[in-house]
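One structure, pasted below without further comment.
Heads up, one of the protein chains got dropped from this complex, but the rest are sitting where they should.
In order of appearance the chains are A and B, and numbering begins at 1 in each one.
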Amino acid sequence: MADDRAGRTTAPGPAHWVSGLVPDLRRDVLFPIGGSLVSFAVLVGGGLAYVALVGGSSDRLVTAMLIDAIAVIGLQIYIGNTGVLSFGHIGFGAIAGYAFAIAAISPERKARWIPDAPFGLTDVQVSPLVAVVIAVVVALAVAVIVGIGLARSGARSGAVAASVITLALLFVTHEVAANWTDLTGGDRAPLSFAIGETLESRAPILAVLLGSLVAARLFAQSRTGRLAKAAREDNLAARAMGVDPASQQMAALLLSVVVIAIAATLRVYEIGSVTPRVFFFEYTLLTLVMLIVGGRRSIAGALVGVVVITAGRELTRRLATDGYEVAGVGLDGTPADWVFREGLPTVFLGLAMLGFMILRPNGLVDDWELDEWLHRRLTAEARPPETQPAPDAGPSRLLEADAITVDFGGFRALSAAGLRADSGEIVGLIGPNGAGKTTLVNVITGIVFATEGRVSIGSTDLTRTPTHEIARAGLVRTFQNLRLFSSLTVRQNVEVAWFTAERYRPDGLRPTVDQLVAAAGLWEQRHRRAAELDYGNSRRLELARAAAAAPTFLLLDEPTSGMSDQESLAMIEQVRTTASSVGAGVVVIDHDLGFITGISDRIYVLDRGAVIAEGSPDRVQADPAVQAAYLGSAADSIETQQPRGVES
Amino acid sequence: MLEIDGLTTRYGSISALRDASLTVGSGEVVGLIGPNGAGKTTLMGTIAGLLKPAAGSVRFEDRNVTGWAPDRMLRAGVALVPEHRRIFTDLSVVENLRLGGVTTPPRERSELLDEMVELFPSLEERWTTSAGYLSGGEAQQLAIARALMSRPRLLMMDEPSLGLAPVLVDVVFELIANLASRGRTLLVVEQNATRMLDVADRAYVLRSGEVVAEGTGDELLGQGDLFETFVGTGNG
Partner (left out) sequence: MTELAQNIVDGLGRGSIYALLALGIAVIFGVMHLLNFAHGELITITGYVAYAAFLRGASWFVIAPLVLGVAVVASMGIEQVAFRWVRGAPDFTLVLTSFGVHFVVEAAFLMYVSASVKNFNRPGWIADTVDAGGLSFEIFDLVVIGVTLVTLVLTSLLLQRTMFGLALRASAEDFDAARLMGVRSDRVIRGAFALSGALAGIAAIFWLMRAGQTTPGAGITPMLKGVLAALVGGLGSLRGAVIGGFALGLAEVLLRARLPDAIAGLTDGVVFLLIALLFIFRPGGFVTVSHAERV
């Protein structure tokens, strides 16, 4: 697997557009398709076997389960990849379901329920297949608007506003369905197909199920899907790698809405009618519980959840309605009567949600995927790649932050501070707690906008540019408090940054993902989750990830914080080799003077928001003003503004 | 009074504090100095009960209080003035003080309020103002007064001079000296080492999560290479 990548990293060749879409043909296309086929076969085979064994009403149960599976896959594509909790996807289902019913039901029947439908819809009739297409298009149109709104609200993992917007969508669609009776028939006049016109064959459901399984897995493995997952793990770190989460979220939303819309049309077609209740709270709960119980971050989880919840509901329904006995002894009239009665399936759903949230919030399988597991088992253990010689540094470029002033509501955190760094050098930035070091780096990387001053690389002005665009321009940072994509693997962490580099700065030689991982000494751990790494390795991974973005400049915010003296010294070597392997200049903040003087060519000293000294390590260290700033002194002679402690 | 033995605290995989040991005797003023990121705040947080230690023990007045929750530590007699002060900006000055005395009986609380007025006269003028409107120096005084409202036998302060203008830094150190002269037991984290060594009976130097030096102010200053001990250039 290392071989097929080697060719395409050297130059933007013909394979470039493929690699832009999917990183690795075998791992990201062939295995997901194979894995999807296997899951499909198991799910459908199991369902059909159950029907054959039990007969009776189990036929409808399995059909409903397969449709639910499609809907839950749709839900997973959005919630799983972006981490945004959506309550509104069933609302998209309602839109599609009604669009489908209105388009496909015969004019004679519509004349009975909705004789006054607007736009002459009463007289329209198209074939079911065309109606599905119409339903998907209508749902997508709404999804685009909702998606723009979500992006505008700053949707991200755990964002309350996004959940409220989607919840509002669910209720708006329900209100329209229930009250715009001219169009929908409302509660009292359910739009229904004539008997015999409904879905007879299971083939379309199976086709859609297989299609959505494959689509969901391919999306998750695609560049877009991986970037979405990175942003799910840490929005800010993803932006600092050059990812614009809004576009990935939109892609996930649109794909998930297509899947949900088709599932909704199947549901309507199978039931034979549509009422406002079909796509409302209950179905939202059912599909959400399925997703949560199985594991919202994986497709395997979605399917497991569908099976477990379907089985549990069916079992509780039977216990509640058909009577029951244990070991041949009937339990009627015993205290068990108190449990096994109508409503038990709903209690089961509620308790499943509650129990899993309290005991196992990541679900039964967490983020396990069948094809990833197979791929790991069926792929020969790769050897670490040879590190490649450092590329010739390109033309030297200059990073300039000039006269930066930052006011935080009356407090001046920085006053006309600045620095310059050449792409060939390592520049240190030191200063006591509260001096404004992190604020300066935040200004340079677009996380905080300066009140005054200018930031540029070469001739490109980066003042007041969004973080992800600054990263794309070649300025990549690390974070003081480690912001790894913690549930992605080591390799995936590096890969995300590598994609953005490939996309936005495709020219030039640079190491492959595997070379970067190996160079960081993380080859053995490459398939482990970032969260499982110890501290030193986490720091090394963060550095490797930043390097993978092929930066012109690396900004390292306290790379040794929390390290012992020895580890700090080892870090010097790693920063040097990493920077030279991608030909980047380095600006490094640290409190550890031993580390800073050991690594830097030049040092800036910041105190109370202003630069108080600049020069070679020796000169700076001997400067009495620097010693005073560090130790504090009774004769504090430095005249500056009075910043408040604004650093974290 | 306070004995810390082999205390280690981790954030996930990060060891922010390694095997730290120190003692504070009754009536002593002990400084804890060291550069940014040395683990000083972690040590304070662990003693106060905000963080759970991974190893080691905390004993206070001959009781093992390792891993006690913050409210229990406060009732045991240990108060912390946290870093960045963290006064309640939604509450008025007097409300902040009353909350600080949540554990003291109501009658003593009003006596203590009078005492705080005497100790911090400038706060009285702002009595019913929202604490969000206080200047940095006033806010720091409020944070200390709030902690004193619980009548702590050990008062810990984390970076009381952080972010203050030089003239206000003077006020803070005068206050520390004042409290010391009243026989208070203090454990103070400071980055402003020289100033701290002036007022402290003894001090510990913390670097990279470890205690690297200990002594009286004169001893530490007398070593001449405090700067190197402090920032670790000796090893570079």
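By our rule, a contact is a pair of C-beta atoms (placed from the backbone, for glycine too) under 8 Å apart; a residue touches a chain by one contact, two chains touch by 3 or more.
Source: prediction; values computed, not measured.
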item: Omitted chain - touching chains that are shown; value: A, B
item: Touch with the omitted chain, as defined above, among B:17, B:80, B:93 or B:112; value: B:80
item: Options A:250, A:349 or A:593, residue touching the unrepresented chain; value: A:349
item: Candidate in contact with the missing chain, chosen from A:176, A:374, A:416 or A:625; value: A:176
item: Touch list for chain B against the chain that is not drawn; value: 48-50, 69-71, 74-75, 79-80, 82, 86-91, 95, 98-100, 102-103, 146-147, 150
item: Residues of chain A in contact with the chain not shown; value: 83, 85, 149-150, 152-154, 157-161, 163-165, 168-169, 171-172, 175-176, 179-181, 236, 281, 285, 288, 292, 341-344, 346-347, 349-355, 357-358, 361, 438, 442, 447, 479-481, 648
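To be clear about the criterion, only the chains that are shown with their structure count from here on.
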item: Interface residues, chain A side, partner chain B - complex; value: 432-434, 482, 531, 533-535, 538, 558, 561-565, 568-569, 591-595, 597-598, 621, 627, 630-634, 636, 642-646
item: Touching residues on chain B, where the partner in the complex is chain A; value: 11-16, 18, 35-38, 84, 136, 159, 161-166, 169, 190-196, 198, 207-210, 226-227, 230-236
